[in-house]
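Sharing a structure, written as structure tokens. Questions coming.
Partial complex: the chains shown occupy the same locations as in the complete assembly.
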Amino acid sequence: MKNEKDLKQYSIRTDLIVDLFDQQQTEDGVFSDSYQENDINVLEVTITKEKNKLNKKKGKYITISYQDVTDKVNAKNVETVVVKELKKMFLDLNIDENKKCLVVGLGNRKSTPDALGPKTVDEILVTRYLYEMDNIEVDKDYRNVASFIPGVTGNTGIESSDIILGIIERIKPDFVLVIDALASSSMDRVNKTIQITDSGIHPGSGVYNNRKELSYETLHIPVISIGVPTVIEAFVLVSDTIQYLLKHFSYNKENYQKNKLIPVTMRNYKNHTKELSKEEKIQLLGEIGTLTEEEIKELIFEVLTPIGYNMMVTPKEIDFVMDKTSELLSSAINKALHKNFDI
Amino acid sequence: MKNEKDLKQYSIRTDLIVDLFDQQQTEDGVFSDSYQENDINVLEVTITKEKNKLNKKKGKYITISYQDVTDKVNAKNVETVVVKELKKMFLDLNIDENKKCLVVGLGNRKSTPDALGPKTVDEILVTRYLYEMDNIEVDKDYRNVASFIPGVTGNTGIESSDIILGIIERIKPDFVLVIDALASSSMDRVNKTIQITDSGIHPGSGVYNNRKELSYETLHIPVISIGVPTVIEAFVLVSDTIQYLLKHFSYNKENYQKNKLIPVTMRNYKNHTKELSKEEKIQLLGEIGTLTEEEIKELIFEVLTPIGYNMMVTPKEIDFVMDKTSELLSSAINKALHKNFDI
């Protein structure tokens, strides 16, 4: 039914290390730590060997997981964690307050879920032009910061990486901060995770475009990227739904008597954990029931791709969530970059 | 496995008559006609009885189906058909060139697929204020036209229908033209269909909000609505994909020898028609394989709704498609409204 070669060829990428980490055991060259603060989970993964089972680049990966940023109090708490983790990352990378920063917002301003980078950069406090002026003494509590929104290849005809490389060569910042909307490989993470990493931006990242690598290796300055999964691809939605279908059956079987009077669309089975037996799965889903989660993803990818239907999936209130997430990120970045921002 | 009562309660609505029409036979009180022009299909359905199997309101429903509006030539052809059908509709409803029009763009400007109404109305040529001036003689080849964008309830706190009714009461137009983005009940129609109807805007229409009815019955003036399906809901995507999964199996089985060397993601099986046998379906999909298309939709709806995951699905290039569709619609409406627009 499946072709082993194809499977590898189309192995499904994820931009989030936490997706891989859930599924794999820790191993040589991969270290992790985690903590919790105000219902926010922070996972720190450090990869020290270039060749590793996660198939991820060397570097530090901070994953901040939360429930909701449309709640004001919660957003403030998440912001505090982002500021703290950014400052830690600066310390680790020897980025002191004299180091000049270029902040780059990737993505397409006209597509709501992809506008996160541009919307965040709109609110970054830039100071570089003041530092460039001859007769102005800049308050050193404000770092030398420039920002840039390269747009998308479909609108400019130019790869974002070419634009960014061109600008870096001319203005020579000491480090780069890149904000981007990502594709999630799980419905549960979309708009609920912020990933900060110093491993660079890799080809294939971003919602739409393949892009050349921007990293310490290619630029010789630290590249810190902040990514938020804001969409899922159609094949992920379908395969996640098949898993939820099984859980839904298991839950309803288990709670048959109790639930009789509750409308089916109000029975929240999300935290139900008891799995169906292999036999039950086959009864319900036939051969599909015998496949692993990963195999189902591959299969659905193979079904949707040839007919051009691997669409983009977002929550319905995406415009509001993007407003709140970009507000949170720009405020956190301003505070991490400028000592005096909050006063 | 399913609950007959629930099924009715959550019967899945569609804004497009063509979705129902594909599935049902013509019947008493429902008349239809169709023609083709430059690869564009036009289906005209007239419903003359209030009680009908389609469960749709009395009125005329024009469905214009096309492949792509990002191609310039094709967009021009579609525009020509829209102008022609709008003018026919005006004639049917005794809307002569002295009749004053209010054009309303429903939807949320900040959400790419829901911005169709506002973006279209941005380009409508309004003249009403000239007609209201005492000492100006308006060229009668430009109709008296006003326009309005009510925004969405989440941003204003007010139902769109209340805003529109309030304005209609004050400015008293002779007819209303409403543009709205719709949810499609099929992946194949999204951004490939324009529906024009004089049956009014009904509760539950629109991507996001329940809205009070705007129709001849409630307003005592003709209400013509132009709708384009720009999103599908997650449950539609999942259930359509299950159908495509079956087709994919059938195609691959049939073409096993021929396809051996073609990568699986390049085998376009979309127009394959041979269905799997009942036994094959059960082998592949177990009990799910015994359900009808409609039953699978219901089931997936029941799986996604309780966990809050009935998301919104759009093509990845939605921003570009919305630009082109709103250009097409505003140009067509201007030409249908103003005799002299094109000169």
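A and B are the chain letters, set down in written order, and residue numbers restart from 1 in every chain.
The rule is simple: a contact is a pair of C-beta atoms (placed from the backbone, for glycine too) under 8 Å apart; a residue touches a chain by one contact, two chains touch by 3 or more.
Computed from a predicted model, the values in this text were never measured in an experiment.
Note on stoichiometry: the full complex in this file contains 4 copies of its one protein sequence, with 2 placed in the shown coordinates.
The definition used in the following text is that only the chains that are shown with their structure count from here on.
Centroid to centroid, with C-alpha atoms defining each point, subunit A and subunit B lie 33 Å apart.
Partner subunit A is touched in their complex by these residues of subunit B: 2-3, 6, 9-10, 108, 110-112, 154, 187, 207-208, 232, 234, 237-238, 241, 244-245, 248, 263-270, 282-289, 299-307, 309, 311-320, 323.
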